[in-house]
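The complex appears here minus one protein chain, its other protein chains still in place.
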Amino acid sequence: MNAASWGWLVLLFPLLGSVLIGATFRVLPARTAGLIGIGAIVAAFVCGIAAVVSLQGEPAESRHVTDSLWQYASVGGLSIDLGIYVDPLSLFMVLVVTGVSSLIHIYSYSYMKSDAGYHRFFSYLNFFVFSMLLLVLAGNYVLLIVGWAFVGFASYALISFWYRRETATRAGMKAFVINVVGDIGLVLAAILIFRELGVIDYGAVFEKAPEVFTTTNEWTAVAICLLLLVGAFAKSAQMPFHTWLADAMEGPTPVSSLIHAATMVTAGVYLVGRSYPLFELAPAAADVAAIVGLVTLLVAGTIAIVVTDLKRIIAYSTMSQIGYMFVAVGIGAYSAGFFHLMTHAFFKALLFMAAGSVIAAMANIQNIDRMKGFYRAMPFTAAMLIIGALALSGFPGTSGWFSKDEIIDFASFRGGWYEIFAIGGYIGAFMTAIYSFRIIFRILPGPPCEEAAHLIETGHVVHGEPVNPATGEKEDVEVGYPGEDHHIAEQATGMKIGMSVLGFLALVGGLVQIPGVTEVITHFLEPTFEDSPLAAMHPSVSEAWKGLAKGAVISVVGIAFTWWLYIGRPSVPETLRRTFRPVYTLFVNKWYGDQIIDFLIVRPVKGLGRFADRVFEPFVINGLTGGTIAIVRSAGGAVRDLQSGMLRSYALLMAVGTVAILLYLLIRSL
Amino acid sequence: MLSAILWTPLVFGLISLLVPRRFAAWAAGAGTVVTLILATIVAIGFDPSGGLQYVVDVTWIPGLGINYSLGIDGISVFLVLLTAIAWVPAVAFTASRGTDRAGLFYFMLLVGQTATLGAFLAQDLLLFVLFFDLMIVPFYFLFGIWGSDRDGVTASSATVKMIVFTLIGSLLMLVGAVAVGVISADGGQLTFNMADLAEAGLPSGSQNWIFWFFAAAFLLKMPAFPLLGWMPDAYRVAPLPALAVFSAVLSKVGAYGFLRVVLPIMPDATELFQTTMLIIALASIIYGSVMAFTKLDLRLILGFSSVAQLGFITLGIFALDSTGANGALLQMINHGLVVVPAFLIVALIAERTGSEEIGPMGGLAKNAPVFAVIFLIVTMATLAIPGSANFIGEFYILNGVFNTDVAIAIIASSGVALAAFYALRMFQRTMHNPLPEGADSREISLRDGLMIVPIVLIMIVLAFCPQIILGDTADSVDATVAISKEAAQ
Partner (left out) sequence: MAIEWYLVLSAMLFSIGLAGVLIRRNPVVILLCLELMLSGGALAMLAFSRLHGDGDGQVFVLMVLVVAASEVVVGLGLVVAMFRRRIPLDVDEMKELRG
């Protein structure tokens, strides 16, 4: 079997799993559904590995396979195949997605144990994985859009998974609509690509693009790339399309872990990497990607430092880390960007899982101000949190250290004005250290809070009243909300397996890409980026190590500073907050992103709607209608008066009419 | 064969009028099923590259050159099939709920089907006009007699509004049709055969005014902005099964008319007024979308969303581009398939909550996961999520418009985002959020499922391969569009 056949199998298993669980939800025992879900993803992972093996058997220059099932649609020369494109990049994504998904499925198997919507959860989750795989394996831009929209839909369905919560449904709507805006960007990009190049399949597009766009920064090429970026930013929660991600934390924690940290939100990075031949023809657009990435990474970092909702801190950190990836693919550090994508998937999924464990123990309270002393209450989770935070902040030796600093190195290596990406990257890294260890120092040490104490004493988590963490309202537990028997914490085996494997990967995952030693990722992805002059550039090994040393210093100093801030001098944060009140207000209100979008887009559209409804409809449309009706009615009225019912007046009219006609004929004949 | 399809509903309608009441529904149901079988046979035997097929051509009124001339080509084949499909659940749904004066109801419904099929099958311009006018008559009675009064609008006032409007359009079209025949005969033998008329070619001066006579009729029927004044009232009073077919199929006759009559017979005027029509279509999209998300009444949300969708379809047709027009035709079928289950779902929701306003609703998914999933699929198709056939329709339409006018394409694409909002809002406010007091979250019954699920399955099959439709339609549509393109040169 060749790589493409394995690729189809990768797609098939999650889809089958989703349909099977969905179709048999009435008869299938819940645990079996979970096992089917896990099995489908693991099978996809195995097929992914088989595809890699099969593809590595080929010589480097022919390591891309396309295959098409049937013609999806073809009219007027615009022909779309239901085809996949298998090359190192797509398989890399397949492995990351299926690998992390498998672990998160195993985690969810335990975590969602008491949820009434168990089948639904696994059906959606498998569908999500299918969509994500479709996105990365798609062989043309239209199929990419299909996968793109399907992950958006799956994300919507899982954000509003607890659909009796109005906050959840509202968040789902927001995510979906913003993602549709992104989809439109992609649609227009695909149309423009077809108009300029006459093809839509990846291979053909990348082949023809250099022939058509002969000079750099031709405006159509820039327009295509900017439209692609609209889609990428919307999906990856980059500014100004970032507001949905924090609200998306309304979904169950495994969902946040899988979709809103490890996989879906990195789709934008994949898109830019996939379309690198276009972006290299339009460097201006690539710079836009990098700049937006930089801005997002800084802004999100500042927000993550001040918010107090545990999941939201991690969500803003995700935005920030994806900012790094955009910087990477924008400046041409492709393999570094995808390396960071992979390590980020490990440590961010881990952090969310550990956070989920803590939140479950807190009876769904997510405010870190309330959490204390979990080091003693949940040692395993605490260890995982620390590993995740270390990797996230780039502590020397961890996976995040290798990946993040490789991006920053490349920026300073390119030199010129790209230097600002390096500087911004270091500032971001410092903030990363602060916010990740803020979590650690706030919730792990100290005297145990009420819930943690309960856990230490009884060995069971608190069964609090189920409340909505966003509003504090009492929750309706009948449908799909963890009920009173929801007392999983770190004791559950599934959760432990998921976390420990990821913890291991987060610690040592960086070893595959040690500068000058292993560099597995770079070599693996080389065939995909073989035509790129940027990918061929490398900082020398010594420069790379110098960069890593700088990163190590920043990370350690940042952690020490945070320790001083929260453990050494606990009064300092409050003082800082008071001294820089305007800045704090700006940060804690997320730079007013929601309000700005509300003001610029939501309100005008609503106003237009109100205008149409209150003014236009009654006056213009109904005026038009009413006017027509009035004319018809008055014309009818005029005729009606003749219908007197008087027989003799009818006869007279007839006689007069006849005479008139006769007279007319007479006069004419004269 | 086509005559059989055409008259079967009428015959069975007469039978259901005459047989005892308890058999009326069976007779009507049998009629729709037989029609569906016949239409399926025709669609399967259809040859994509064969041009006009199954032609019936009998002289009817020789003095006026009017023939009883039927035929089917790529443009009409799936619309005929759609008509045949749409009526089955409408009759089945009414039968399952019962209705007063059942015989008469089914008779009217089936007369409506014959007239609609006639409009799609007619190859003679006056025959087309005849069926086009005949269509509205049974619906006048259906809405007027079986409709229900709402706040501020009675069934009779709404139907009067509707009939006055559509009759004005019909009269204009009749004048236009006669003018087309007389002018192109130019003193010679009159003919109303559409192919001959297209061949003969009208002087462009006459085309320019006749174009608007036809356009007015078709835009009214859709309805398009700003001629949609009759729509909200009519939609609010109408009985839902009748409204389902009305919205699914009759509105398409207007768009079909553009493809069948206006583009081939008036190519110069089409080319001349292309931008105007594109702007009307664009206005329909924006207006329909914006209104759809201010309204709370489910019928009106669907009604205004239809306005927006028909706007997209018009946009595709007047892109005068192969991809645009094919996308428009695909979208006509997709939208028809979406609307029928959507309105039946509205009826089911109304049975569960006693209301058709989404304001106080919510939470219906609680005990009804299957029902929720069906509605979710319909919602996703309505907002044309990529991966549905609706998306391919919109994609081709936008591609066609993009080739014609970039600015209009970009503005029109904002309609997609608005559609996502109003369609999802409709789903969320009914199925999600807390369940209010008094609402009954009940699973869809097997009987109702059998009416809705087959159409949903068709939607899913088309989502996997829209080429099933595009492959059959492309040749005919391309030929039609080519006429206008030649005129442009």
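For the reader, a short list of remarks on this structure follows.
By written order: A and B. Residues from 1 in each chain.
Quick note on the criterion: a contact is a pair of C-beta atoms (placed from the backbone, for glycine too) under 8 Å apart; a residue touches a chain by one contact, two chains touch by 3 or more.
These numbers were taken from a predicted model, which means no experiment stands behind them.
Remark: the absent chain touches shown chains A in the intact complex.
Considering A:Val517, A:Ala560, A:Ile596 or A:Ala655, the position touching the chain not shown turns out to be A:Ala655 (whole complex).
Shown as candidates are A:Arg31, A:His460, A:Arg569 or A:Arg640; the residue that touches the absent chain is A:Arg640. For chain A, the residues in touch with the chain missing from this view are 639-648, 651-652, 655.
The rule is simple: only the chains that are shown with their structure count from here on.
Chain centres here are Cα averages; for chain A and chain B they lie 37 Å apart. Listing the residues of chain A that touch chain B in their complex gives 22, 25, 70-78, 80, 82, 120, 142, 145-146, 148-150, 153, 156, 160, 163-164, 166, 169, 172-173, 176-177, 180-181, 183-184, 187-188, 190-192, 194-195, 476, 478-479, 605, 608-610, 612-613, 616-617, 620-622, 624-626, 628-629, 632. Residues of chain B that touch chain A in their complex: 160-161, 164-165, 168, 226-230, 232, 287, 290-291, 293-295, 321-323, 326-327, 363, 365-366, 369, 373, 380, 383, 385-387, 391-392, 395-396, 398-400, 402-403, 409-410, 413-414, 416-418, 420-421, 424-425, 428, 431-435, 465-467, 470-471, 474, 478.
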